[in-house]
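I'd like to ask some things about the structure below.
Apart from one protein chain that is not included, each protein chain of the complex appears where it belongs.
When the chains are written out, they are named A, B, C and D in that same order, and each has its own residue count from 1.
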Amino acid sequence: MHVSSTKVRRLQRVFRQDGRALIVAMDHGSYMNVLPQAADPGRILDDVREAGADAVLTTLGIATTYTDRLGDMGLILRLDGSGSMLDQGSTFEQRYTIEDGLRVGADAVAAMGFPGEGRGETLHNLGRIASQCTAWNMPLLAEMMPGGFNPSLHTPENITLASRIGVELGADIIKTTYTGDVESFKALTAGVFAPVVVLGGNRKGELVDLLTMVHDSLQGGASGVAVGRNVWQHENAGGVVRALARIIHDGATVAQAAKELGSR
Amino acid sequence: MHVSSTKVRRLQRVFRQDGRALIVAMDHGSYMNVLPQAADPGRILDDVREAGADAVLTTLGIATTYTDRLGDMGLILRLDGSGSMLDQGSTFEQRYTIEDGLRVGADAVAAMGFPGEGRGETLHNLGRIASQCTAWNMPLLAEMMPGGFNPSLHTPENITLASRIGVELGADIIKTTYTGDVESFKALTAGVFAPVVVLGGNRKGELVDLLTMVHDSLQGGASGVAVGRNVWQHENAGGVVRALARIIHDGATVAQAAKELGSR
Amino acid sequence: MHVSSTKVRRLQRVFRQDGRALIVAMDHGSYMNVLPQAADPGRILDDVREAGADAVLTTLGIATTYTDRLGDMGLILRLDGSGSMLDQGSTFEQRYTIEDGLRVGADAVAAMGFPGEGRGETLHNLGRIASQCTAWNMPLLAEMMPGGFNPSLHTPENITLASRIGVELGADIIKTTYTGDVESFKALTAGVFAPVVVLGGNRKGELVDLLTMVHDSLQGGASGVAVGRNVWQHENAGGVVRALARIIHDGATVAQAAKELGSR
Amino acid sequence: MHVSSTKVRRLQRVFRQDGRALIVAMDHGSYMNVLPQAADPGRILDDVREAGADAVLTTLGIATTYTDRLGDMGLILRLDGSGSMLDQGSTFEQRYTIEDGLRVGADAVAAMGFPGEGRGETLHNLGRIASQCTAWNMPLLAEMMPGGFNPSLHTPENITLASRIGVELGADIIKTTYTGDVESFKALTAGVFAPVVVLGGNRKGELVDLLTMVHDSLQGGASGVAVGRNVWQHENAGGVVRALARIIHDGATVAQAAKELGSR
Partner (left out) sequence: MHVSSTKVRRLQRVFRQDGRALIVAMDHGSYMNVLPQAADPGRILDDVREAGADAVLTTLGIATTYTDRLGDMGLILRLDGSGSMLDQGSTFEQRYTIEDGLRVGADAVAAMGFPGEGRGETLHNLGRIASQCTAWNMPLLAEMMPGGFNPSLHTPENITLASRIGVELGADIIKTTYTGDVESFKALTAGVFAPVVVLGGNRKGELVDLLTMVHDSLQGGASGVAVGRNVWQHENAGGVVRALARIIHDGATVAQAAKELGSR
């Protein structure tokens, strides 16, 4: 990573020495229903930490309430937000500051970037947050999704365009959706000058589908994952994290990794 | 409560050692008619203080004009507001600052959170106020109502979603409406990692209805109440507060508590 | 008045020891035609000062240009404004700061509060100005008019509601329109925990009409007046002020006061 | 002039000891085509300076690029702007700060005030700039035009109303359009408690028309002119300035002044 030395120091709390990161996303509760599975964020944090998660992407509320349960995991604080699942079409706005991140001990901050009709404000937000991050040497994770959560714009070309826009704006980590095949994802990571982590999205029907996606994305140059619902909506969140860790950090095959769910 | 130690210090002015709070809400005059019952806020403050109220949620005007009448009750200052009952559809905006709260000796600040169509700005407000509270270690009470005062969205599921959103955004206390039954409220409090106080809303026809609602909500895990019109619109505000205190702090039954209104 | 001691110190430049104030409003020139009567604000200031006015409510321009003519009268600086009589429907916005007030030696600042459709921004302005006033211990005069200058909402109930909203938001003085009868104005002042001054509005056809309104409002609990056009549009502005002063500070009858116009 | 002593000190760079000012306006290039006549602002500055111009009203670009060519002329920096002649209906906004004025050595700053439908924002801008000027003791020139550049609202009554609004908002100099006759302009200057300078507007067909307008406005109480296109679009800009100076500072007749154009 070609970033300033203070950013590198902070990024070492997110990425291991192998340059890869297993990030658990727990920021959904700020806009959607996460119950009953995430009723106790502390238990989930305990589980994923013990299972080997490298960092957690979460909200100010969880970051301050469960600071002791975060332990030595890296902390990525989401700074922006829009309405909730009850609101249609709300804009995204920056709510929290880099200083908040520093106060709660965050190692990076996160914000959305949705190139595509009707979400132009997210790119302004991202740029401005990147400006603030420059002032504080705080790493920025940009969640780049063409057209936002609307899948109709999620073509490999658009996902690649969005990811490149993210690094041009100043992001240090790109979180995006997998393009669907190794070749197109190789083109994406070749054209994005920062680590790329793939998101999990809706919970997959079978764990093997998630693991295959992660395995393929790593083949395509990904530096890890930021998975949320596929972890904490699962009855064995620790097992899912262990399986992901086997693939991400140990070079396991999907079949090898899948055994982790049954391993205890 | 898992919050920073300075916030805990301040919250001890709102919650007693039993972890419960009897909050009297007197912030209605900033948007609706409170006359003639609330013509003299000083008298109401005297009455509810003597009757055992733990804290008052009120406006800058009352907080600064009647500072001597607040005595040792906790003070929760409302920071936001919209138009009045004469205005349709005004947005909510932050008007006062955490520094105002510090100047007037507030122990917490309060703002609305209305997930649901057309009120997306309240979640931005809440997040930004939570950010400011983080900087000052000021506790934040979020009044979470799905769809705002419009009852059509007030289902148990939506009330629970709204309450969880509140804590994810960084609130330290949730004020919300009772879900209607103990079981659904247990699910709510199990999924909300901060104390929940129930609001009273429109004045109930019979005091026993209010007391039953409070009793049930405590069974469902509530940490107390924030009741306004049912207190100060009553001819015996002190008696209502004594009855509430019996239930909240003494574990009285509804029948036992109801006797307080006739006790003097 | 239950306000902070520094505010009290400043308010003593507006209210005499009898708790009453005769305020001359000269802020009309920022939006409407005041010519030819107000061509020379210095002459008007000389006249009303000699005649016994206690304070002047005016604009930055007059406050800074005629600072020597203000003499020992109290100065209330208007902070907000909208378009002019040539503009329909402009919003009100805060233009000047409390610091401006301090720079020009103001003893209080003023802003509009128009609860009622389409003017929700004025309540946000008022709240924010009240916040700033809290930081500087600067008294705030709120001009509360339901629906703004549109008289269709000027019922006693709405005027009372608007006035109470003003003090809840943090105003230290309420300027509002007379409700029309003593009884309803008594109810208003009983429910408004700050001094209330009545405005004059359009010039009355006969001086006795103005004096009667002022006399009745004092019976109803008013603490004085803020009269503009009825003073400076009159050929004998000093005489009108003397007549008002007789009623406000000397307890004169309308008939006694009316003699002042012919007294020299 | 009844202004603070520091403002007076600065205004002495704009107005001569006779209380009159010959201001050359060169701020047109920020929104309209000024070529080919104004291709070389340095040459124009040299010409008008040598011819006796007292001050220049211009843009940040000219003020910083040609600082040496301004010599001892007063400098009035325009702070606001809207779109260009290619844009319909853009709003006016403040772009530059009083601090910019101080940095570039300005003796006053300028902004538009357009009372009349659709330009309400200009009055907010003016008020806010006046507030900032109060903090820095920087004189403010307000260009007051009813309805903006739309001549349909340019009646003597409206021009007078607009000019008075300007001084009420806190302006120290009013620049406005001539009302068309001496009597109405006398009424204007009698009701405006600050020096008034008349603008030139579109280039007049004959110089004598400009000189007559200036002569008459001085009879009506004007304190000088702010003329742009009639100067720099003329093949003999220096001659026009000399003619204006004869009328403004020497009390020359139109006929006497007109000889300046042929004088060298």
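FYI, contacts are C-beta pairs under 8 Å (C-beta built on N, C-alpha and C of every residue); 3 or more make two chains touch, one makes a residue touch a chain.
What you see is a predicted model; the values in this text were computed from it and never measured.
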*Which is it among A:18, A:157 or A:209 that touches the chain not included here?*
A:157
*Of A:61, A:74 or A:146, which one is in contact with the hidden chain?*
A:146
*Which of these touches the unseen chain: A:76, A:138, A:165 or A:199?*
A:165
*List the residues of chain A that touch the chain left out of this view.*
2-4, 115-120, 123-124, 127-128, 130-131, 134-135, 146-147, 153, 157-158, 160-162, 164-165, 167-171, 187, 190-191, 193-194
_Counting contacts across the full complex, list the positions on chain D that touch the omitted chain._
27, 29-36, 38-42, 59-62, 64-68, 81-88, 90-91, 93, 95-97, 99-100, 103-104
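Everything below uses one rule, namely that only the chains that are shown with their structure count from here on.
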*For chain B and chain D, what is the smallest step count along a path of chains that touch one another?*
2
_Intersection of the contact lists for chain A and chain D_ = none
*Same residues or different residues: which describes how chain C and chain D meet, taking over half shared numbers as same?*
different
*What whole-Å value do you get for the distance between chain B and chain C if each is reduced to the mean of its CA atoms?*
36
_Can you work out the whole-Å distance between the CA centroids of chain A and chain C?_
58
*Junction residues of chain D - those touching two or more other chains*: none
_Graph shape for the chains shown, where an edge means the two chains touch. Line, ring, star, complete, or other?_
line
*Between which chains is there touch?*
A-B, B-C, C-D
